[in-house]
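What you see is the complex with one protein chain gone and the rest in place.
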Amino acid sequence: MTTVSRGSSVEHDTQAAVAGGGSSGGGATTATAVHPTGAERPLWLDVLGVAAIASVLVALYGAIIWAPTEAVMGHVQRIFYFHMPSAWVALGPAFTIVFICSIVYLVKKDLRYDRIAGASAELGVLFTTITLLTGPLWAKPIWGAYWTWDPRLTTTLVLWFIYVAYLMLRSSITEGHRRARLSAVFGIVGWIDVPIVFMSIRWWRTIHPTLVTGEGMNLDSSMQAVLVFALGAISLLYVYLLVVRVRQLDMGSRIDRLRQQSHLR
Amino acid sequence: MGFLSQAWVIARKDIIGELRTRETVLSMLLFGFLVILIFNFGIEPGLREENLVKPGVLWAAFTFAGILGLNRSFIAEKENDCLQGLLLCPVDRSVIYLGKFFGNFIFTLSMGLVVFLFFSVLYNVNLVQVALPLGAILVLTTIGFTAVGTLFSAVSVGLKTRDVILSILLIPVMVPVVLAAAKSSGRVLDGDSLAGAGLWLALLVVYDVIFLTVAIMLFDYAVEE
Amino acid sequence: MAIRVKGLWKYFDHFPAIRGLDVELELGRFLTVFGPNGAGKTTLIRVLSTQIQPSQGEVEVGGCVLPGQAYRLRRHVGVISHNTYLYPNLTARENLTFFGRMYRVPDLGDRIKTLLEEVGLSGRRDDLVRTYSRGMQQRLSIARALLHDPDIMFLDEPYTGLDQHASRMLRDVLKTLHTGERTLVMTTHNIEQGLEMCDEVAIQVRGRLVFRENVGAIDRAGFEQTYFDHVGKDFRWDS
Partner (left out) sequence: MNELGFLFAGYAVVWVALGGYMLAVGRRQSTLRREIARLEQEFRTGE
């Protein structure tokens, strides 16, 4: 009944895979990437990388040398210039992108969005880890304790657990669409949970007296400038790393496909 | 209406099976007792803050025992590939979700009731005085817990690491529920009226409504292939 | 046309379990699909019976386009596989009652009684399925699949794990299903059992149908050779 020659069809697919099809699951030959092998880096990515790293170095200079010493907290306040931007990047864009891409994947069934979600969650966990480690190091000399159950700290900790769980879920599934589907379900639920976690922990803490709050720090204009610049630098770094990671995951899936087809021949 | 009655058919099937073997509820109960027992050794008797610790013990036992039960919920459907048979039925996926949710709710609630009883005996709580408010808290908590738990149970059932992954997924997402349950029941145990815990009850209700809706919407994706 | 499939592909990750498969089947016909392990027979059945979604291609079963109209199709489809879909902790009657209610079968009590008699399990209807032998479970799973009187039935390796006696009983029941109004698709790798009552024969190898014929046009004695020719030839081509 069907006697299409096998060889030609496989080769056709292989060409598409080498050419860099964006979606892999459909089996359709959708060659969307511009670069023939996907292995070379485009110029704009290099420019972005240099810009991100340079601006982080400038932010470092600003934080350590340029910014004046904070009157009450002293030198240790300089941690804040990287602590706060990390927290912002993780809790803001990184986890929100996980949520959005999870929804888009479920609607479109394009694994590309799953890869973006996975990469973003990874970076979110990285920056949350930085936040959680720098926070106590800053808190200890100032508040006298590494940890307080302050709403922000606690929420960040819970978030860290949620997204580590997300990454663990991903790592325990090998089949692409299945992993995408199940982790999208969790990515959506986890993100919706975040504001509720924050509210609940705030109410919890207001019932008991709060020891110290992060509020009340006076930033003069040059400090603010450094902070804003560091925020931009870390955001740029996040964008750069996200693009690199997503491209890697794209490449990985292309390799899987090539391998599969080399077996089928 | 047909929607709910179909869901009830599924829940009823689970309940009949459970009444026959009693595997799930009994193991949940035993586990809950053991958690209370172990925690008990960590608390000095006559400790001034004992009242602050008690609700924590109670809800820790509830959470861990509850996860044990949720784990079994879809494993039972895997025997003979029953889940496939269920998915082949001409009913909407949300009906299947609701059915499993009802069943889990009833199992977890019965576990919770007995664990409360056990707890009240060990910690000299006069249950009669606080039965009503505590019962309301238990029901609201169980709804939120099993709403998300049923969804995650479906997510984790096909995985090799399903036993541990369910706890890892569920516990952090449950933080607001456990917090609200512990705080409101602490108030009640201290002799406050239910109104004193109003904020927490409102949180529970909001959580229940949001996550029941979300889970109904997402369940299809958790089981489809 | 009961089944119309054009250019069906089904990927598991990057692995194409079905590779551009075409098949058409008239209403009321019985098609047997032969094929070695790993040919994608079960995948084909699972796609046609709405259990998994096609990756690519047109699939129409019973006038419903898949995967979009899967919900509508489910009412008309019955599946018997080597997995029985039966709850071991429920009795035969409880199992049938459960599935009957899910399908909203009218006069369920009578229907169950008739079906249990047909598959010869009336005497043990109140025993737990857990205590049933493999053959009895398979017969009960036939009753389960027939509850809603489906127009299209899919039988995926139904003889797997059955002894001779049970196989014969299963065969007798299957014969009664083939009424001319019901469309049936069966997969098997057992040639004798497969040829026995079908109208049409197909051979599936590596995700495609490589042979399709009316059973009347087939030399039964020589079919085994035909089968191995197709399977063997393909292996030479591909590896």
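Each chain carries a letter (A, B and C) given by its place in the written order, and its residues are counted from 1.
Just so it is clear, a contact is a pair of C-beta atoms (placed from the backbone, for glycine too) under 8 Å apart; a residue touches a chain by one contact, two chains touch by 3 or more.
Small disclaimer: the values here were computed from a predicted structure and weren't measured.
Chemist: Checking the contacts here: which visible chains does the omitted one touch?
Modeler: The chain that is not shown is in contact with A.
Chemist: Which candidate, A:109, A:178, A:202 or A:245, sits in contact with the chain we can't see?
Modeler: Spelled out, the listed residue whose C-beta touches the missing chain is A:245.
Chemist: Which of these touches the unseen chain: A:130, A:184 or A:197?
Modeler: A:130
Chemist: To test your reading of the contact rule: which positions on subunit A touch the chain that is missing from view?
Modeler: Missing-chain contacts on subunit A: residues 11, 14, 18, 37-39, 64, 74-76, 78-79, 82-83, 86, 126, 129-130, 133-134, 137-138, 140-141, 237, 241, 244-245, 248, 251-252, 254-255, 258-259, 262, 265.
Definition applied: only the chains that are shown with their structure count from here on.
Chemist: Please identify the chain with the largest separation between its CA centroid and the CA centroid of subunit A.
Modeler: Looking at centroid distances, C is the chain farthest away.
Chemist: Average the C-alpha coordinates of each chain, average all protein C-alpha coordinates together, and give the chain whose average is closest to the overall one.
Modeler: The chain sitting closest to the overall C-alpha centre is B.
Chemist: Report the inter-chain centroid distance for subunit A and subunit C in whole angstrom, where each centroid is the mean of the CA atoms.
Modeler: Their C-alpha centroids are separated by 46 Å.
Chemist: Between subunit A and subunit B, what is the separation of their C-alpha centroids in Å?
Modeler: One centre to the other, that is 32 Å.
Chemist: Find the geometric centre of each of subunit B and subunit C from their Cα atoms only, then give the gap between the two centres in Å, rounded to an integer.
Modeler: 39
Chemist: Two or more other chains touching the same residue: where does that happen in subunit C?
Modeler: none
Chemist: Give the residues of subunit A that touch two or more other chains, as numbers and ranges in rising order.
Modeler: Correct list: empty.
Chemist: For a test of understanding, state which residues of subunit A touch subunit B in their complex under the given definition.
Modeler: 106, 158, 161-162, 164-165, 168-169, 172-173, 178, 181-182, 184-186, 188-190, 192-193, 196-197, 199-201, 203-204, 207
Chemist: Can you check the complex and tell me which residues of subunit C touch subunit A?
Modeler: Touching subunit A: residues 9, 11-16, 19-23, 55-56, 202, 206, 208-212, 237-238 of subunit C.
Chemist: Quick check on the complex: what are the subunit C residues that touch subunit B?
Modeler: Per the touch definition, subunit C meets subunit B at residues 49-53, 71, 74-75, 77, 79, 81, 83-90, 94, 98-99, 101-103, 128, 137, 144.
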